[in-house]
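Written out below as structure tokens is the structure these notes cover.
A protein chain is absent from this complex, but the other protein chains hold their places.
Residue numbering begins at 1 within each chain, and the chains themselves are lettered A and B in the order written.
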Amino acid sequence: MKLSELARILGAELHWPNGSQAEDPRIDGVGPIQDSGPGHVTFLTSPQYARYLSDTRASAVIVGSATADVAIPQLVHANPYWAFAKATQVFFEPRAARPGISQRADIAASASLGAEVSIYPFVCVDEGAKIGDRVVLYPGVFVGADAVIGDDSVIHANAVLESDSCLGERTIVHAGVVIGGDGFGFAPGPGGLAKIAQSGRVTVDDDVEIGANSNIDRGALADTSIGRGTKIDSQVQIGHNVVVGQHCMICGMTAIAGSGKLGNGVLVAGHSAVSNHCEVGDGAKVGGMTGISKNAPAGGEYLGFPSMPAAEWRREQARLRRLPKLERRVKELEKTIERLLGNQSSGT
Amino acid sequence: MKLSELARILGAELHWPNGSQAEDPRIDGVGPIQDSGPGHVTFLTSPQYARYLSDTRASAVIVGSATADVAIPQLVHANPYWAFAKATQVFFEPRAARPGISQRADIAASASLGAEVSIYPFVCVDEGAKIGDRVVLYPGVFVGADAVIGDDSVIHANAVLESDSCLGERTIVHAGVVIGGDGFGFAPGPGGLAKIAQSGRVTVDDDVEIGANSNIDRGALADTSIGRGTKIDSQVQIGHNVVVGQHCMICGMTAIAGSGKLGNGVLVAGHSAVSNHCEVGDGAKVGGMTGISKNAPAGGEYLGFPSMPAAEWRREQARLRRLPKLERRVKELEKTIERLLGNQSSGT
Partner (left out) sequence: MKLSELARILGAELHWPNGSQAEDPRIDGVGPIQDSGPGHVTFLTSPQYARYLSDTRASAVIVGSATADVAIPQLVHANPYWAFAKATQVFFEPRAARPGISQRADIAASASLGAEVSIYPFVCVDEGAKIGDRVVLYPGVFVGADAVIGDDSVIHANAVLESDSCLGERTIVHAGVVIGGDGFGFAPGPGGLAKIAQSGRVTVDDDVEIGANSNIDRGALADTSIGRGTKIDSQVQIGHNVVVGQHCMICGMTAIAGSGKLGNGVLVAGHSAVSNHCEVGDGAKVGGMTGISKNAPAGGEYLGFPSMPAAEWRREQARLRRLPKLERRVKELEKTIERLLGNQSSGT
């Protein structure tokens, strides 16, 4: 692909070195700025990598704004990180799934399969399940009774979709994911812990992606639901009755406890948690290793456990680092006072 | 089912509105207080939901003690949360498992199968394994050599029970669980880390439930064991040689490190950890995001890392929030002293 063609696809403006158009180079891939070679387009989205720009062997670079003395063509885009993402899609050739339905898959009589599905060996689709058009089910996937998978979704190997779960269109479920296992609800009483029947479902909207070995538990009385376009990393746990809004990002090893609620556009960094019944508002950012222990209003940034606004947490951390100094200041005061008192008593 | 019949099953006392028995309504489900409709029994176990009671459209409510001016019949039970749990069981109709043994399952010649088992396609049962009566093995389950599964247990899709593992009766193992993988034991030496053979087993007692994608590692020399009636949430990790007592609850994303020990009736909240060789006593409560770093005596409540009694942790958190004030007080003292010293020197 010619560079000018790529610029057109990305909606980027092309700045030629020294202002004059040279040859239109052929681009065949995307690479990191340090390791790119001829034919690669690279990208500059963080100022800390700017120093590599003069030495890169890439044929072009995606930037947020053009710089004067750059030796290679620049693709200028107001959102260079997004343009970079788009570029990786342009050059990525996903492997074609094996067409058709394996004789070694087990499809229940009452299940319905869409057109052009790809079903690998050892897939089991239970009674009443509905599989949309062009869905890919990799080996070992189990689709429980009456579960629904929307068109163009891809379910990777050994993922499990328990009965009644409902996935939208273009969802991507990675290997080992479990959707619709029982939520964790028990009441102590005579003879031990009585199980609260988990009779809700899991509903996952269109364009959601769920990373390897994550799980989403089914609701107790109501449903657990994940909004359109939300992306969930690997090893994330989402408890029963949780409601996650649209276009959220939930990073690895994070747990959203039962009945937690995330608005739209929420970012939860890695190894964090949201406590039972807590709400995180639209557009809020939850930092790493943070435990949201009370409602976190929209738009804020939160850190710590107990959770607090990030700026407050940072000030508290600074104060903790100043504790040795505070202790010394108090010691100093004590000495001065002692001296003063000594002076006084010797003075009287 | 008539309400009076439900009251009888739950062992609850029926209080009619205005003290006089009206019609005995038909109940066909359980619902949350805000979203219930006619035919639902709802429940009130937390005072914060009491305000919804006047508006609920439910036909009856489970409560801990009767209130005078409630328009619907009240089911009074000393343990309303437990009565609610029981009610969910009354109205929950679990899906019947597919009867019989799939021709597409692989059962070793020396394995033994109980009566009325349900074995789905792509299940593999290895040599010497013993499967009890009425056990359900969903698709993709692997039961290793000489493993034992007690009567009436249900193992969900793609769960793995490694060789020699032993499950009691009525256990529920959710999808993706791994029981009996090697514990993590290595000794540094010449040529790298030497593996300590993990020759113990995992034993899981009756009525235990294990959530999706959790795992319990086999012991090194002794066994890892989980006591009767204990409930384990999703994404929990239990290391080798851990001993968990009876009727514990271990919430999601929690790790119990090697040789940790939990007594009976212990509650561990989510995203927590128990360090190697640490013991948590009977009835203790471990809060969320807590790292038990030394023994936690019975009956206590613990928080923080390093762990401490919860009351102490809360006081420490309050003190941290007061740090800005403490700094100001020290500053104030310093100014006063300076002034005093100034007075003194000017006074002498």
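Methods note: contacts are C-beta pairs under 8 Å (C-beta built on N, C-alpha and C of every residue); 3 or more make two chains touch, one makes a residue touch a chain.
Treat the numbers as computed from the prediction; the structure is a model and nothing was measured.
Visitor: Write down which of B:Pro94, B:Pro306 or B:Pro324 is the residue touching the left-out chain.
Guide: B:Pro306
Visitor: Would you indicate which residue among A:Gln74, A:Thr203 or A:Gln235 is in contact with the undisplayed chain?
Guide: With A:Gln74, A:Thr203 or A:Gln235 as choices, the missing chain is touched by A:Gln235.
Visitor: Using the document's definition of touch, tell me which of A:Met1, A:Met249 or A:Ala310 contacts the absent chain.
Guide: Residue touching the chain left out of view: A:Met249.
Visitor: For subunit B, enumerate the residues touching the unshown chain of the complex.
Guide: Where subunit B meets the chain not shown: residues 106, 122, 124, 126, 140, 142, 144-145, 158, 160, 162-163, 176, 178, 181-182, 184-190, 192-197, 199, 213-215, 217, 220-222, 235, 237, 239, 253, 255, 257, 273, 275, 291, 293, 305-306, 315-316, 319-320, 322, 326, 329-330, 333, 336-337, 340, 343.
Visitor: Please output the residues of subunit A touching the missing chain, sorted low to high.
Guide: Residues touching the hidden chain, for subunit A, are 30-32, 35, 79, 81-82, 84-86, 88-89, 91-92, 95, 98, 102, 104, 120-122, 138-140, 156-158, 172, 174-176, 207, 209, 211-213, 228-229, 231, 233-235, 246-247, 249, 251-253, 270-271, 288-289, 317, 320, 323-324, 326-327, 330, 333-334, 337, 340-341, 344.
Operating definition for what follows: only the chains that are shown with their structure count from here on.
Visitor: Hey, how far is the Cα centre of subunit A from the one of subunit B, in Å?
Guide: That pair's centroid distance is 26 Å.
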